[in-house]
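Shown here is a partial selection of chains from the complex, left in place.
The first chain written gets the first letter, and so on, giving A and B; residue counts start at 1 in each chain.
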Amino acid sequence: MKKIEAIVRPHKVDDIREALLENGIRGMTLLEVKGIGRQKGHTEMYRGSEYQIDFLPKVKMEVVVPDELAQTAISTIIKAAKTGEVGDGKIFISTVDEAIRVRTEEVGESAL
Amino acid sequence: MDNKVILDTIWVLVAAMLVFFMNLGFAMVESGFARMKNTVNILSKNFIVFAVSSIAFWAIGWGLMYGNGSGYFGAEGLFGLSGADNSPASGDAYAGVYSALSWATVPLLAKFFFQLVFAGTAATIVSGAVAERIKYLSFILFSFLLVAFVYPVAGHWIWGGGWLASLGFWDFAGSTVVHSVGGWAALAGVIVLGPRIGKYGKDGKVHPIPGHSMPLATIGVFVLWLGWFGFNPGSTMAADPTAIARIAVTTNSAAAAGLISSTIVAWVLLGKPDLSMTINGCLAGLVAVTAPCAYISVGSSLIIGTVAGAIVVFAVLAFDRLKLDDPVGALSVHLVNGVFGTIAVGLFAQDQFMPNTTGDGLFFGGGFGLLGTQLLGAAAVGAFAFVVSYAFWQILHNTVGIRVRPEEEHEGLDIGEHGMVAYPEFAPSPERYADPSLPRGPSSPSRALKSSAEVVLERKT
């Protein structure tokens, strides 16, 4: 099984979710994160002193899929997440040794 | 000094302070109903708008509204309260250029202060309807124009001894003068601005954009309800015990009835008692009773409030169907119920309460006369306020611009316009970020897509 971690623009979350569901990927987990990358932060001001906000709000979506669905998932996310502007985000893929469904204690891909 | 002057002045000033406090009410309702990312902007708008109104009304608005002149606008003592005036002398003893208020036995500056807080209310109504997309500067400029020109001219017609007053049009505390003028100006703004990005789907579907804080909105509605005890009973501009006690009760009853009826209508119609509708319903009752409050019985005020509370729910749904995007329901509350309240005078007025004013309305045997005048007045003021406001918005649109850039709208006006955020230390909820304020859907087809994805699998499996 593969774990796909996609760090994306927050306002793209809905599109990505819909695209994944359409492609039969029904499980995912969302995290609010702050990111630094190439995208520039912005400057805020308070009582006359400026300060730099480097960390930008992003959303990290974690999707665990069977190996054979990884390609679909990745393509789907990229398609829905892309705007072409700096800051579109990154996708990291890693290997999951095992998955368990708590309710049924099923293990492996059937747990997804 | 004469006891009556002292009593009336205390009453007028206390009432004016309560009306002033409504600025907090509006600020809270409107920021509560807006999103987190636009909170500093709304707070700033609702804060500065009263300051701008104070200057504009002092500089020119007061003179246009209450200066002696034609039936259409004031012409004497126009600028900076500069006209002759021997208030608190009143009636025949009055000598000065602001004769329309010569009946009030309070000093000039008490009259001015009381009228100023009403002018400010008209302006602050606009703020909510145009929220979450308007440029800060252009809102400030429009507020100035509204309070300097639109509000006082319409006000002159009715409270300044102008042509509508002569025809026998009655608006006790301002359903038309304040609320529907503010509402029409807001409507013009909403039309020129267009809806917030993402509010209406291409399919015509309405995407609700929930407000970020119900506690703030609730603070706001209680403060407004309190303020209305200055707004309506204070509009006697005299401490007339029977009148002010009655008006306090009609005002409260309409608020209570509007609150309950909007709750029931929402519960039945939409399945749940939506707090945001309940808040609007209470305000709708208050707006609707503002014109008739002094001329009606407590029973009538309960009916007026009940109807207003139902109207507001349907109005909110209707404006959304018309794709007129009003984040806080200002149009449904102030415009629609301002008009309804004005008409209600023609239906529910009873001569017995304020003899020699309205006479009896339709439901109390007075026939269609009063009703007709009220309809005419509501229409005339509406046409004037809407057209002139529309023109002002267009001028601003073509000069300083009225709408922020889409990226700024998406990121939030707080950072774009003010360089700060309202709640820097609170984490936003991830999925709520998924707001509809940027265009959805797949972007440009992704040429390299297949290959890259394949690479992944090739390299790994």
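We adopt the following convention: a contact is a pair of C-beta atoms (placed from the backbone, for glycine too) under 8 Å apart; a residue touches a chain by one contact, two chains touch by 3 or more.
Keep in mind that what you see is a predicted model, and the values were worked out from it rather than measured.
Summed over the full structure file, the protein chains occur with the copy numbers A x3, B x3.
The working rule: only the chains that are shown with their structure count from here on.
Computed centre separation for the pair subunit A/subunit B is 43 angstrom, with centres defined by C-alpha atoms. Of all residues in subunit B, only 410, 415, 419-421, 424, 427-431, 433-438, 440-444, 446, 449-450, 452-454, 456-457, 460-461 touch subunit A in the complex they form. Those residues of subunit A that touch subunit B in the complex are listed here as 2, 10-11, 13-15, 17, 19, 30-32, 42-46, 57, 59, 67, 70-71, 74-75, 78-80, 82-84, 93.
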